[in-house]
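Right, I'll just put the structure down here and ask away after.
All protein chains of the complex are present and in place, except for one that has been dropped.
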Amino acid sequence: MATIAAVQPQPKKSGISNLIRRVRNGDEVAWAITLLFATSVLVITAMLIGELWIGSAASREKFGFGFLTSRLWNPVTDEFGAYPFLYGTVVTSGVALLISVPIGVGAAIFLAELASGKWSDGLTFLVELLASVPSVIYGLLAIFTVVPMMREYIGPGLKAVFGFLPLFQGPVYGVGYLTASIVLAIMIFPYIISVSREALLAVPREQREAALALGATKWESTWQIVVPFARLGIIGSIFLAFARALGETMAVTMVIGNDMSAHTSLLAPGNTIAAVLASEFNEATGKYYPSALIELGLVLFLLTLILNGLARLLILVTTNKGSARV
Amino acid sequence: MKRIVLAGTMLPLLFAGALSAADTINAAGATFPAPIYQKWFEEYKAKTGIQVNYQAVGSGAGIKQLTEGTVQFGASDVPMTDAQISAMKVKALHFPTVLGGVAVAYNVSGVATDLKLSGPTIAAVYMGTVTKWNDAKIAADNPGVKLPATDIVVVHRADGSGTSFIFTDYLSKVSPDWKTKVGAAASVSWPAGLGGQGNAGVAGLVKQTPGAIGYVELGYAIENKMTYADVKNSAGKFVKPTFESVTAAAAGMKEMPDDFRVSITDAPGAASYPISSFTWMLIPSQISDAGKKKAITDFLTWMLGDGQKDCQALGYSPLPAAVVAKEKKQIALVK
Partner (left out) sequence: MTARNIYRKSLNNLMLTLTGVCALVTVLVLFIILAYLVYNGATSVDPAFFTQLPKGTGEVGGGMANAILGSAEIVAIASAIGIPIGFFTGVYLSEWGGAAFSFVVRYMCDLLNGVPSIVIGIFAWIIIVRPMHQFSALAGGFALSLMLIPITAKSTEQFLVDIPRALREGSLALGATKWRTVASVVVPAARKGIMTGVILGVARVSGESAPLLFTSLNNQYWSTGLTEPTASLPVMIYSHAISPYDDWHRQAWAAGLVLLVLVLIANIAARLILTRGSSPARG
């Protein structure tokens, strides 16, 4: 007959042999190893921030905050200003959002509310495939499709209809801010759709049912009840997409025209921080040139850091909120 | 698992690789002479088995990589400045390799004959003051030619480029306005236009964009069957960049300085093409690895002899005999 052996409290052993026993068990070792790896992530990230800070020191000292507002980028006279690139980065990403948010949120609504389970999952999978296409392939495609289309149809078309706005004046090159924005918009669709769809799905069923029970149409229920409920998550997805667009390098540098000034017209060529880093980093010599480029990298890093942080916060609040409500 | 298979195939290659590392030399620099350099390195590899991996990343990047020590030698169409040389731990020697011309290529439909452009006109175009192809300045250079009212799309280099230096050096000599406002360097603050990566990138943009004008090394313009302009030289004649006119530009040079850093833009002579230049290989004056040093010095000797024969076919001109003789003496300075 099995007796349950009473678990005797272990007699207090001396520290060393206790340690040896635990080590022999393997638990301490496993804990130490995994802790080591986890710490290495901290160390690497800290090093990254540190190197960016140190590398940009010469430039930060020389230009101070004026770096962000100066429009002159002249490697010959060692005058560096980030404004044209900041402008280009924000404008291309911003216009990309303007294009992709309505379509993306619309698609997310469709996938969350209207499509049946299998269709919804399947189509979402396809949309997420867009996110796995490498950036350089988007660039390759854009050079041979979007650029000629812009030059021959979209650009002249916009000029004809909206030419009175300074936004659509000047010659149409094919490459430029708008072309880059279109490419970016396509690249960020999956982020908006996927996260917004999750946020919408997290809204409790009772909310929809209550609205429908009160006589609302499906659209009214969706637009006036469900979407506001999920709005923090949707906004979070927008921040996420924005952060992603800001950091995009290859596709942008292939279609933005690499012009070193800021232009008002969307049809004009320009540059973004990521694109200028890709073009010039390999050749920067001297004391200030490489430092200015690293400072650009630091600025970009901080921008994406803030946006990503906000995004995660918003998404976290929404998904918790959704499941907390009864 | 996938990774085991992958590792298994990788290992023998890694070992094979390690054995022949001594025979590889890494170099980086100008896109201007890249076609002929790559041909040379192919021929040289067939002849001696030595592999030179040349990356055409632009003169600016070539100088930087050499200074940082990430390549064994560099290549540039812009001679290094005194400041750049003093920043190097091991001083670099300039070895001219070929002569080349910078063609002003354009993509304009509706123009029957080859365009003629004078220096000040080109400067005005690149400064953004001349914006249409039928502008008065261009019409003045081309009397009697019907010009369309298309917008001019200016294309320049986005990266640090020796070709840019040659072009802006020429513009600084013929346009005082350009000299004060922009200046001559590998990387300038371009007043207008799109930027392309490398000579290839500029050629690509000009080819694809109607109304575009861009400066590319002659070989690229020929290879891509582009139309390019006749440029007015210092004697007042409009000259097309050709083998003969580029060679004539070097003939007008007085005396090659001892460090081989010289500019021959806007050269004297009725037949000279005004936007011509030498291009240099930047060789460290001290190379610690004896095997690599021998490979490089042997290559230089070969390049100054048999290598020069490849020039004409690819759109370059060979070095004048006096320069070759002087350079052969400099090879001995590589320790």
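Per-chain residue numbering starts at 1, and chain names A and B are given in the order in which the chains are listed.
Simple rule for what comes next: a residue touches a chain if its C-beta (ideal position, glycine included) is under 8 Å from a C-beta of that chain, and two chains touch if they have at least 3 such contacts.
Remember, it's a predicted structure, so these values are computed and weren't measured experimentally.
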Item checked: Listed residues A:76, A:90 or A:133, member touching the removed chain -> A:133
Margin query: Using the touch definition from the top, which of A:59, A:92, A:237 or A:282 touches the missing chain?
Written below: A:282
Notebook entry, point to check: Which is it among A:76, A:90 or A:123 that touches the chain not included here?
Noted result: A:123
Next item on the list: Have a look at B:223, B:244 or B:298 and name the one touching the chain we're not showing.
Entry: B:223
Check: Which residues does subunit A use to touch the chain missing from this display?
Finding: 25-27, 29-31, 33-38, 40-42, 44-45, 47-48, 51-52, 55, 102-107, 109-111, 113-115, 123, 125-130, 132-141, 143-145, 186, 189, 193, 217-220, 223, 243, 246-250, 254, 274, 277-278, 281-282, 293-294, 297, 300-301, 304-305, 308, 312
Check: Which positions on subunit B touch the chain that was left off?
Finding: 3, 6-7, 10, 13-14, 17-18, 20-21, 23-24, 26, 28, 31, 34-35, 38-39, 41-42, 51, 53-57, 68-70, 196-198, 200-201, 203-204, 206-207, 220, 223-224
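Methods note: only the chains that are shown with their structure count from here on.
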Notebook entry, point to check: If you average the CA atoms of subunit A and of subunit B, how far apart do the two points sit, in angstrom?
Noted result: 39
Item checked: Sites on subunit A touched by subunit B in the complex -> 72-76, 147-148, 151, 171, 173-175, 257-260, 269, 271, 279-280, 282-286
Next item on the list: Write out the stretch or stretches of subunit B touching subunit A in their complex.
Entry: 57-58, 60-65, 67, 83-84, 87, 151, 153, 158-160, 183, 185, 187-190, 192-197, 205, 208-211
